[in-house]
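Questions regarding the structure given below will be posed in turn.
What you see is the complex with one protein chain gone and the rest in place.
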Amino acid sequence: MAGIAVSATINGDSVEYLCQPDETLLDVLRDRLGLTGAKEGCGTGDCGACSVILDNRLVCSCLVLGAEAEGRRVETVEGMAHGDKLHPLQQKFLEHAALQCGICTPGFLIAAKDLLAKNPDPTEEEIRFGLAGNLCRCTGYDKIVRAVQDAATVMKGA
Amino acid sequence: MVEVTLWGALGQLAGGQSKVEVEAKDIRELFRKLAEQYPAFEPLIDRGIAVAIDGTIYRDTWSKELPQGAEIFLMPRLAGG
Amino acid sequence: MRYIRPLSIEDAVGQLAGSAGTAAILAGGSDLLVRMKGGFVEPDLIVDIKSIAGLSEIRETAEGFSIGAAVPCAVLGESAALKKAWPGVVEAAKLIGSKQVQGRCTITGNLCNASPAADSVPALVAAGARASIVGPGGRRTIAVASVPTGPGKTSLAKGEIIEAILLDKRAPRSGDAYLRFIPRTEMDIAVVSAGVNLTLDEHGVIKAARVALGAAAPTVLLVEEAAEALIGRKLDEAALERLAKVCFGACRPIDDKRGTIEFRRKVAGVLARRAATSAYARAGGK
């Protein structure tokens, strides 16, 4: 089976790769490009651990074919920080201990980034529903919601 | 000589007794003497028995001394999550 | 396995019609990729329709709205005109999956997946939506309700693609609403659901009504008797009671991991009542 040649922009960098037609974007990111920040928790779009932003849309990368990324922009958790400066969401997740095991964290950060880009001043309810596609089994979500609220405040002020 | 209370299953193996007397200064000696007196205990000791001394549960400290007059209680060794 | 990205609907139709093995249409992929992952399907050909001109657009025409087959549900929610005209259809579409899935899933895909529990379908059927189909024999338009023929089965022939879902221009004093029951607040498949579409006269009396139930039968259920229970009345308590009773009786659900027959019947009635109340208010009824 011949591979499909794909050119995409990932975290601002032009990237070219070959992938099989049944290979997901998540497989490509993790196994071909070494970007293991996005996690596979279910492979069926039910947990959000593989969340990435594809042309300004939040998606589960397990539900996107690698071939579909042709000519598109992909943002992953690896692209959130600028140099050694963390994104406010990353900083607030640390300060609020919004992670325990941390496996869901990359997905939450990406989903929260997308949420705040579209709604810079969300209510608690909007945050909760906005992040409902991301499962966390450790925290009970309390500290995650607080971290997003705090990050929103900081980002508004910036 | 210390008095040792057995839990249900152990008591049955000791002929229905719920308490037995053993001459032992620490948990290691207690298990050794119990295995001598009640050979049927041995597989259970191998599987794991915890010892509560005055309410504090010891699972592994076989060197723990058994104070005279202390309440000594044998319990199954449990799994945790 | 081959993956192609045709640029015209004719090319897509030709590729599908000419494919030897199994072929699958890929729009949002939120059903297809899950089925592939589970090993339930292994298509020989995947036809990605997102690069076909026009399929990713919502067009407002003199007749109403044309929602391209590749338009993600999230985009439906961003269309102010559509939301104003068909709030029930939009709220149903917005209930499919998570934010992540919203960025991908389409109402056409939701329809073609032919699940009895599909969220957007009862709302579309209540809205009287039609599907514009392109195939080897040309174009045809059919009622959305006649697309699914059973769980996982559609009336589409080999090589046929739904190009767009068509919604009529809204009559004055109209409103629609969709409600579903799920055990959690998000992320579940509907246990049972109800879509209600009403048009009132100037006195607030219902002059047209369509009531559709989801997950209540092998395919979406348009309950004519429920509409009759509403037409010619204001939405008073008696009308609502009658509506609930009719819906309860019309259900032909199954017992499964998501709910029991008894539960689905009762809740179908409750949801129909609540959806009707909301549609009535949206139509300006008091």
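Labels A, B and C are assigned to the chains in the order they are written; within every chain, residues are numbered from 1.
Convention: contacts are C-beta pairs under 8 Å (C-beta built on N, C-alpha and C of every residue); 3 or more make two chains touch, one makes a residue touch a chain.
We adopt the following convention: contacts and distances are computed from a predicted model.
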{"item": "Choices \"Peptide/nickel transport system permease protein\", \"Xanthine dehydrogenase family protein molybdopterin-binding subunit\", \"NADH-quinone oxidoreductase subunit K\" or \"Malonate decarboxylase alpha subunit\" - which one is the UniProt name of the chain not shown", "value": "\"Xanthine dehydrogenase family protein molybdopterin-binding subunit\""}
{"item": "Visible contact partners (per top-of-document touch definition) of the missing chain", "value": "A, B, C"}
{"item": "Touching residue (missing chain; options A:28, A:64 or A:144)", "value": "A:144"}
{"item": "Contact residue for the chain not shown (choose from C:168, C:186 or C:228)", "value": "C:186"}
{"item": "For subunit C, the residues touching the chain missing from this view", "value": "38-39, 181, 183-189, 191, 256-260, 262-263, 266-267, 270"}
{"item": "Interface with the undisplayed chain - residues on subunit A", "value": "20, 22, 30, 35-44, 46-47, 49, 76-78, 80-81, 86, 90, 93-97, 99-106, 109, 124-125, 127-129, 131-146"}
{"item": "Interface with the unshown chain - residue positions in subunit B", "value": "5, 7-9, 12, 47, 52, 54-61, 64, 71, 73, 75-76, 78-81"}
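Here is the rule we use: only the chains that are shown with their structure count from here on.
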{"item": "Centre-of-Cα separation between subunit C and subunit A, whole angstrom", "value": "29"}
{"item": "Distance from subunit B to subunit A - Cα centre to Cα centre, in angstrom", "value": "54"}
{"item": "Sites on subunit A at which at least two other chains make contact", "value": "none"}
{"item": "Shared interface positions of subunit B, touching two or more other chains", "value": "none"}
{"item": "Subunit A residues touching subunit C - in the complex, by the definition given at the top", "value": "1, 4, 20-22, 24, 43-46, 48, 51, 54, 57-60, 62-65, 67-68, 70, 111, 114-115, 129-134"}
{"item": "Contact footprint of subunit A on subunit C as seen in their complex", "value": "1-3, 5, 26, 28-30, 33-34, 36-38, 42, 46, 48, 50, 72, 74, 97-101, 103-104, 185-187"}
